[in-house]
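Structure below; questions to follow.
With one protein chain removed, the remaining protein chains of the complex are shown where they sit.
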C-alpha cells in the first residue's frame, strides 16, 4: 500500500512528466548508493531519464533558471528512487543529511541557491521535516555529459527495527 | 562561564571586527545544521555578516589572497557559531572531520590551499587539536551571491554523557 510519501513522490513524478520506475544504472566500477550503518551515500545524479540527459548546457547562457530548477528536481527524484529501492520504502528515511548541488553556469550567474531550491523543495514536499537538509550550492565549469546540474546526497535511515 | 574555547572564539570575532551573535538564517527548505548521531553536517557558509555578503568577486582578479582568507575566516566562524548553538558549547566538539573550501577564482589562481588556510588556522586557534581536520580546496566558477569563498564542514560531537 502506498504511504503518503509514496503518493507525494508519484505526484511530483507526474508533474515532471517522467517515470522513475526503471533501474538507475551506472557504468564502471562504482555504484549509485552505498549504505554504512544508518548512513546512505548517493552518487552524483544528473537530470537523466532513461538513457538521455534531458537538460544540458550552461545555466545563465544556454539554460534558464527554471530549466535548471527542473534539472535539480529530476536529479533529486533519482536520489529518492535510489533510497526507496535500497530501504524498501521512503518511510525508512529518517532524515536527509546533506545535499550538494553543482551547477554548470555562465561566469556571472550567481543564482545557484535558487537552482538548488528546485531540489530542496521536492525533498520537503515528499518527506516533510525529514527532508530538511544541509546544503551547499556551487557553480562549476563543466559536468559529466554536459549536464546543467549534478547533485549528490547523504541520508540517514531509521535504525533497524525502529 | 566562558571556557577557553569561547574566549578564543570571541578573540577571533573581535579581530575580524564582526559579531556572530545573531541568528544565522537561511531561506528555503533547508537548514544550516543537522545532527545525526555524533556527526554534524553544516551547510555551505559564505562570508555573510547580518544580511550582507562582505567579500564578493573573483579571487585573483577582484579580490586579493588576504581578502579571500578573511572570507574563509568569516565562513568558518559562522560554522563554529552553528556548532555552539546546536551543542550548547564549543567544548562539545570532539573533532572537526572535514572542511571543504570552494573559491571563486580567476582562471590561473592556484593559491586555493592558501585561501583555505584562513579557515584551518581559525579552527586550530579556537579548538586546538580538535580543530585539526581533513580538507579539500577547489577553485570554482561562481558561488551564491557572488561570494568569493564558500565552505562547509562535517564535525563530531562528544558522545552524550561523555
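For reference, chains read A and B in written order, and residue numbers begin at 1 within each chain.
As a working rule, contacts are C-beta pairs under 8 Å (C-beta built on N, C-alpha and C of every residue); 3 or more make two chains touch, one makes a residue touch a chain.
Worth saying up front: this structure is predicted, and the values here are computed from it rather than measured.
*Asks:* One chain isn't shown here. Among A:42, A:63, A:130 or A:156, which residue touches it?
*Replies:* Candidates A:42, A:63, A:130 or A:156; residue touching the omitted chain: A:42.
*Asks:* Which listed residue (B:83, B:123 or B:147) would be found touching the missing chain in the intact complex?
*Replies:* B:123
*Asks:* May I ask which residue of B:14, B:66 or B:138 touches the chain that does not appear here?
*Replies:* B:138
*Asks:* Mind listing the subunit B residues that contact the chain we can't see here?
*Replies:* Residues in contact with the chain left out: 38-39, 95, 97-99, 103, 105, 107-113, 116-117, 120-121, 123-124, 131-141, 154, 156.
*Asks:* In the full complex, which residues of subunit A touch the absent chain?
*Replies:* 27-34, 36-37, 39, 41-44, 100, 102, 104, 140-146, 150, 152
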